[in-house]
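Here the complex is missing one protein chain, while the rest keep their positions.
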Amino acid sequence: MKVGIIGATGYGGVELYRILSNHPHVEECILYSSSEMDVPYSNSFPHLHQLSNHILRDINVEEIKRDIQFLFLATPPGVSRDLTPKFQGSNVRIIDLSGDLRLKDRLAYEQWYKRPCVSDDILEHAVYGLSELHKEEIMNADILANPGCFPTATILGLAPVVQNKIIDVKSIIVDAKTGVSGAGRNASQAFHYPEVNDNVKIYKVHEHQHIPEVEQALHSLNEAVGAISFSTHLIPMTRGIMATIYASVEDSYTTEKLLDLYKSYYAESPFVRIREQDVFPSTKEVYGSNFCDIGVKLDERTGRITIVSVIDNLMKGAAGQAVQNFNLMNGYEETTGLYFAPIYP
Amino acid sequence: MKVGIIGATGYGGVELYRILSNHPHVEECILYSSSEMDVPYSNSFPHLHQLSNHILRDINVEEIKRDIQFLFLATPPGVSRDLTPKFQGSNVRIIDLSGDLRLKDRLAYEQWYKRPCVSDDILEHAVYGLSELHKEEIMNADILANPGCFPTATILGLAPVVQNKIIDVKSIIVDAKTGVSGAGRNASQAFHYPEVNDNVKIYKVHEHQHIPEVEQALHSLNEAVGAISFSTHLIPMTRGIMATIYASVEDSYTTEKLLDLYKSYYAESPFVRIREQDVFPSTKEVYGSNFCDIGVKLDERTGRITIVSVIDNLMKGAAGQAVQNFNLMNGYEETTGLYFAPIYP
Amino acid sequence: MKVGIIGATGYGGVELYRILSNHPHVEECILYSSSEMDVPYSNSFPHLHQLSNHILRDINVEEIKRDIQFLFLATPPGVSRDLTPKFQGSNVRIIDLSGDLRLKDRLAYEQWYKRPCVSDDILEHAVYGLSELHKEEIMNADILANPGCFPTATILGLAPVVQNKIIDVKSIIVDAKTGVSGAGRNASQAFHYPEVNDNVKIYKVHEHQHIPEVEQALHSLNEAVGAISFSTHLIPMTRGIMATIYASVEDSYTTEKLLDLYKSYYAESPFVRIREQDVFPSTKEVYGSNFCDIGVKLDERTGRITIVSVIDNLMKGAAGQAVQNFNLMNGYEETTGLYFAPIYP
Partner (left out) sequence: MKVGIIGATGYGGVELYRILSNHPHVEECILYSSSEMDVPYSNSFPHLHQLSNHILRDINVEEIKRDIQFLFLATPPGVSRDLTPKFQGSNVRIIDLSGDLRLKDRLAYEQWYKRPCVSDDILEHAVYGLSELHKEEIMNADILANPGCFPTATILGLAPVVQNKIIDVKSIIVDAKTGVSGAGRNASQAFHYPEVNDNVKIYKVHEHQHIPEVEQALHSLNEAVGAISFSTHLIPMTRGIMATIYASVEDSYTTEKLLDLYKSYYAESPFVRIREQDVFPSTKEVYGSNFCDIGVKLDERTGRITIVSVIDNLMKGAAGQAVQNFNLMNGYEETTGLYFAPIYP
């Protein structure tokens, strides 16, 4: 299989490259960039010196259709809206890592993303692919909308209790924390080292574009889900997302029973690891890997549960899950090329 | 005024020293330590080379009574319980920065701190001193229990809406983030650099000893307050606490009205800074200072407000507030020796 | 005295503001910016919320001449070249924190800075002001070139042994490490958080524009000084410079004798702290302060000495030294408004 990556000079793109260049079913990986072309990829990423002799190519749709069978779009917002229609009717299957194709409600897209939405036609075809929850649809997708980083951690953390209707969905509050690589590789004062180091910032309060994505996905598991509270914080670290989730739970549940539920819900999910009682995961414990680790505990004093869900935002939150979906879409073993340990420390 | 610091070799102690050594009403500052004595203070803290010629003294209660009029206890849990009774009846007034004297309910203390409580006599005398809320009692206190770092940020963030009864107090959820200096200067694997760097950890889930302190203080503002949800996260930074607080608010409130309420509530509080609409403080914006900065915003979709309250855990969360209380107890201007700008970046 | 800061929205500018707003001889501090004007200063720096009610002013030379007596230029390279001539003949004395006026050799300036040099007239008037070494000239200066951050640490580290001719000046090698704030507040990929965090980079190898400044200053102490080896490394921290300096020393010297020499050389310099035998300073030990801390040790195996000199790049390396020079130029006590302890931790 020959695959392509558009947006190879971003962090999502280079993480895709790290995985795909070792993937047993990928014969060749062609790299495209709109900002740089005809230059060696290792100029952009010197850590690939001698490992990659790729030359970045311009985005020429006809050549892409001719040269590859599978395309990853690791592009900024708005690009997929323009690009995906050009591949309709071709043999190229697509995974889009941007948010352009995730929301089924085009008005919601336009409201939260503040830009025009993709065509209805593309929207209908695009499958929202959180690997653990939508395996069937993913397998048959031609255009796949890869979930966002915050939604992945949040939805995996909530799915068992939302789908089984054991929490009050109106009570859901998600306090999310992210490393800075989630903001991409383009510099701006907000991510300038001296502004971020030794600092915690909250941002996009009540306005993060991942909110409707989380609500849409949870709603599909349980129709009672409406608006949830969701906030995002920038943490002085490179990688990692932690979603700390609070919700009121049915009286009859204990921590033990909750953990059993989670373990059984994810029994067939090799990348979700449920922690033992009284143990909570930290973000570093999934660093560089495709795992989503989850801890749960009931607070008997308040009747609420605390769910902690962590991922590496560039892996399970972007490139890793994209390759997991690529595996599913092609009928490969779900873990192919992805089942390696986190780096610690 | 001659003052003493017991526990001068800890982070709280050295921050007290930084402030008190420039305080216009402090004639002399004597430093005590149980772990090191008869050695120069600057051996423990080389950043004080040539600035301090203090020799650490052993803790001799009789000498202390003779030498100083005011004592700061910046000691580990359990020490104040033993020390404070020895100063009863003396002329030495005390500010205790540990948690030993904060809880009025001795059973709660024993349950959350897992150690025996101080005597009833001391408990009755000890005034819980969050400077902005308890000014009168502080002025008349002989033994003052200085609030904890998390409680300070949380209570200041919640007081206006709790006291004015405009939120559903059952809905309060506090997601707190702290820098590592809050854990003190003693090394342990949990705070070993490679374990903390590039990592977010949740800890003491549902079990943090600051929970009953927050509840006690909020309850005193509004009797409806019972158990709240409160969690703590370790962030890879040296200083700073952010409390992100969620609560359901009465229908009639807008962000604008909430901000007016906060500004008016803290109109006489020089160290509380309420941010403008749509602006939220980050922890670095109070670094090294005694400020508590607060941002508030209504989420119309959920009917909840998000309150963000930040402090420097060693300043407003410990030594700074202790000196603010010292000023109040002595009838000095509240801001004496404390009203300096944060360091940025 | 009314003073002005041009370039107040940069890191050097805001550090000047932090010091000058507490300086007993500064009646008013007026802030100018070419990029922002007529907006509150605290918009640029929210940590100054309620502390500063300054409105940033446009740079109007005639108004500046009328309104202030003393001007600090905390501007990017090239700006002082244009601005300083406009104040000639006025009553405004100037301290320039940029590199524009430091090199007496205009060809060297043009070669290393790669831009045209200031006029000869200004060059002749401008006094290079490393406070500890050029006290007399500073006192009489009207235009002062404030030293660079790396040169300050390096020259103070080397002056005693260079001036006393006890090292082989051809053997001098300086390996310098800096925090990221030295690069200023403008964002670029090189200082983007994910690129800097958990990373050490060498940069401008053999080409740093501070090299000729160091050589010029050392040469003025000892004519034998020619080209030296000098390299700069970017460290994942906000503030701090360490210069690790190696040089071959005369046979007869011991570490003890060297330390005596340093202590005696800096006996009248309140901001230089010489450490005891076998103790070396770290950058955090001067954080936020105007100190330069120095450790020295002879390696008997190689006949070389290792000198370690640390400063806070924004303080002694920029704003702090500028105010120290301001004190000297105005006949104030050298330490006025500057003699406070580092923040630790």
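For clarity, chains are labelled A, B and C in written order, and residue numbers in each chain start from 1.
By definition in this document, a contact is a pair of C-beta atoms (placed from the backbone, for glycine too) under 8 Å apart; a residue touches a chain by one contact, two chains touch by 3 or more.
Please read all numbers here as calculations on a predicted model, not as lab measurements.
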(request) Using the definition of touch stated at the top, determine which of A:Y11, A:Y32, A:F230 or A:Y246 touches the missing chain. (result) A:Y11
(message) Can you tell me which of C:V39, C:L107, C:I173 or C:A224 touches the chain that was removed from the display?
(response) C:I173
(request) Check each of A:T75, A:S98, A:N146 or A:N197 against the chain that is not shown and name the one that touches it. (result) A:N197
(request) Decide which residue listed in B:N53, B:N140 or B:Q189 touches the omitted chain of the complex. (result) B:Q189
(request) By the contact definition given up top, give the residues of chain B that touch the hidden chain. (result) 11, 179-181, 185-189, 191-194, 196-198, 236-238
(message) In the complete complex, the non-displayed chain touches which residues of chain A?
(response) 11, 14, 18, 21-22, 45-51, 181, 185, 197-198, 238-239, 273, 275, 279, 281-282, 284-289, 293, 340-345
(message) I need the residue numbers on chain C that touch the omitted chain, in ascending order.
(response) 173, 175, 177, 179, 194-195, 197-203, 205-206, 227-229, 231, 233, 235-240, 242, 244, 246, 278, 280, 282-284, 287, 295, 297, 299, 301-302, 304, 306, 308, 310, 345
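Just so it is clear, only the chains that are shown with their structure count from here on.
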(request) Averaging each chain's C-alpha atoms to get its centre, pick out the one most distant from chain C. (result) A
(request) Quick one: report the Å distance separating chain A from chain B, using the average Cα coordinate of each chain. (result) 39
(message) Distance between chain B and chain C based on Cα centroids, please, to the nearest Å.
(response) 36
(message) Residues touching two or more other chains, restricted to chain B: which are they?
(response) 197-198, 238-239, 282, 284, 287, 345
